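Notes for the one structure printed next.
Yeah, one chain of the complex is gone here, protein chain that is, but the others are all in their spots.
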Amino acid sequence: MQFPGSHILSIQQFERADVERIFAVADAMAPYAQREKVTRVLDGAILGSMFFEPSTRTRVSFGSAFNLLGGEVRETTGFENSAIAKGESLYDTARVLSGYSDVIAMRHPAEGSVAEFAAASRVPVINGGDGSNEHPSQALLDLYTIRSEIATRGRGLEQLRIAMVGDLRYGRTVHSLCKLLRLFQGVQVVLVSPEALRMPGEIVEDLRATGHEVLESDQLEASIAHVDIVYSTRIQEERFSSQEEADLYRGRFRLNQNIYTHHCEPNTVIMHPLPRDSRENARELDDDLNDNPNLAIFRQTDNGMLVRMALFALILDVVDQVDRHARAVSWYTGGRF
Amino acid sequence: MQFPGSHILSIQQFERADVERIFAVADAMAPYAQREKVTRVLDGAILGSMFFEPSTRTRVSFGSAFNLLGGEVRETTGFENSAIAKGESLYDTARVLSGYSDVIAMRHPAEGSVAEFAAASRVPVINGGDGSNEHPSQALLDLYTIRSEIATRGRGLEQLRIAMVGDLRYGRTVHSLCKLLRLFQGVQVVLVSPEALRMPGEIVEDLRATGHEVLESDQLEASIAHVDIVYSTRIQEERFSSQEEADLYRGRFRLNQNIYTHHCEPNTVIMHPLPRDSRENARELDDDLNDNPNLAIFRQTDNGMLVRMALFALILDVVDQVDRHARAVSWYTGGRF
Partner (left out) sequence: MQFPGSHILSIQQFERADVERIFAVADAMAPYAQREKVTRVLDGAILGSMFFEPSTRTRVSFGSAFNLLGGEVRETTGFENSAIAKGESLYDTARVLSGYSDVIAMRHPAEGSVAEFAAASRVPVINGGDGSNEHPSQALLDLYTIRSEIATRGRGLEQLRIAMVGDLRYGRTVHSLCKLLRLFQGVQVVLVSPEALRMPGEIVEDLRATGHEVLESDQLEASIAHVDIVYSTRIQEERFSSQEEADLYRGRFRLNQNIYTHHCEPNTVIMHPLPRDSRENARELDDDLNDNPNLAIFRQTDNGMLVRMALFALILDVVDQVDRHARAVSWYTGGRF
């Protein structure tokens, strides 16, 4: 792909070189996100943040990332706009709203809607989630986090060993992550789920067809014994027909400090797309892991800022100008990270 | 009127010289809206965007226009504020909220509410729609679009020929547009509607009393044969007592490419206040017009940015300073317009 002006709709649009380019730019964004420096490279630019379905953290993460580059944000949340209710086509909505900003981050409950919007948009559109379909910046921040975490442990994305745990059937993030992992070599994936919530067969087959090793299991302890990453997920209870059905699976695979100590290799990284379910009957990642330095779940969300800054910088073609607009931070930032 | 510090409440407050001044300033805003240049003339100023009734595109348009001039935007949408529910008067609300910004754009469901608010406000207020009463920036952008479109066709607002089609009874925009047209000379207006949805009599009489020609018809094809502009409108179904009643009129006047080709003069301009109703049984402007270069509906919404920028620049008295704060755009804007 050619970044300047591109839409970011699906992880399928990326080749390995694209991913590596995004990650290199994300690395360069860290001093700004961590408040060592300020840049105003996008001073005067406007992000249209169009969240037709609410998602606070994705919305705020996109907005803050744009602010960190110096730009302004105009937001919409929910279908407050009755235009669609009045029979307006997504084509018209896109033509109108794309006149108000330089780039758009959009979430919408319907699969394929963001791509349809993008086709009519006059400015680049980033998919912030279209139903159960795609959420490419989430997949990128997951892979970026894996890369960052294991790099400090002397490992790389080649020959990565990862266990994915929980609701692998409905979890959009693990599907996308599997697709991204295919771009690398010799990955070993252990899929841990209840029988009813197994990873869709075509994703497993695609991984195997591209030379990766996939194991499936319904036993947590044995499955996390020899991996670099444990990627835990929440039971997507909103996808089940009843609360009772979801409750069959909630709390089935719980990782806590005791299990971690007895079963994982030292420094095994723990990830989760968040939110984690901290209610008594769920707790897929116990609170007693909060002091474990290998718990990377909050570094994941921090990395989301870096990846989103990188996407904006690439799409708007200002990567080489970011540092030129840099200056020192003049306010208190002590003890932040 | 004297612009600096003025409220913008009604199109009735404008004389022809005011309208021409607004349009001249709007023209000067185009390079900024089209991203040829950036200006920071309002850097440090705050717009209070008080949308007590949701309207995504009007809200975002005002906000983006203010951002394009360099200012910040603080927004409220809906009656999230329970202060009014707690018995607060509009006077108090206005006194409080007007302390938080330099200028206010306000929408409210009640007729006359914005004027009442403005009377107590300590900063200038722009009416972004008060019920079925007024929405002056919409009327101005419509007239500005007419002027721009026909200028390239060698025509002017004097002796303008325009057909207004659809729900002329409840459509606020066509009422306002008629009032604005009275400021010019020798306009010919063809009003096309079902009998039950005719333009209110006093508006028709006002036009005639100021020397303009008004024809009324319930036949589309003949009515659009000799005009510069076809201004189509949606059936305002939310104003009818039942869906069944609205359905009597929906889809009654449909313009599509075939009718356009066979009945309109070449380069007749097609306008619509949007949203257009693209559902099967409505389609007052068919999607097959989307590739017709005379379809000006999206240029209309783009012009809304110019007109709103002009209003802000005039009210805050920075017209002469806009260019002094200009600089080049440093990010990718390719293929935008």
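In this document, chain identifiers A and B correspond to the written order of the chains, with residue numbering beginning at 1 in each.
Throughout what follows, contacts are C-beta pairs under 8 Å (C-beta built on N, C-alpha and C of every residue); 3 or more make two chains touch, one makes a residue touch a chain.
All of these numbers come straight from a predicted model, not from anything done at the bench.
Asks: Hey, which of B:Ser10, B:Ser101 or B:Thr145 is the one touching the hidden chain?
Replies: Here the residue in touch with the unshown chain is B:Ser101.
Asks: Across the whole complex, list the residues on subunit B that are touched by the chain not included here.
Replies: Touch with the absent chain occurs at residues 4-5, 41-46, 48, 72, 74-76, 80-84, 86-89, 91-93, 95-97, 99-102, 122-123, 315-318, 321.
Asks: Touching the absent chain: which residues on subunit A qualify?
Replies: Contacting residues on subunit A, toward the hidden partner: 35, 38-40, 54-57, 60-61, 63-64, 67-68, 70, 72-73, 75, 77-78, 234, 237-238, 274-279, 282, 287, 290, 297-298, 301-302, 305, 329-337.
Assume only the chains that are shown with their structure count from here on.
Asks: Averaging only over C-alpha atoms, locate the centres of subunit A and subunit B and give their separation in whole Å.
Replies: Computed from C-alpha means, the inter-chain centre distance equals 40 Å.
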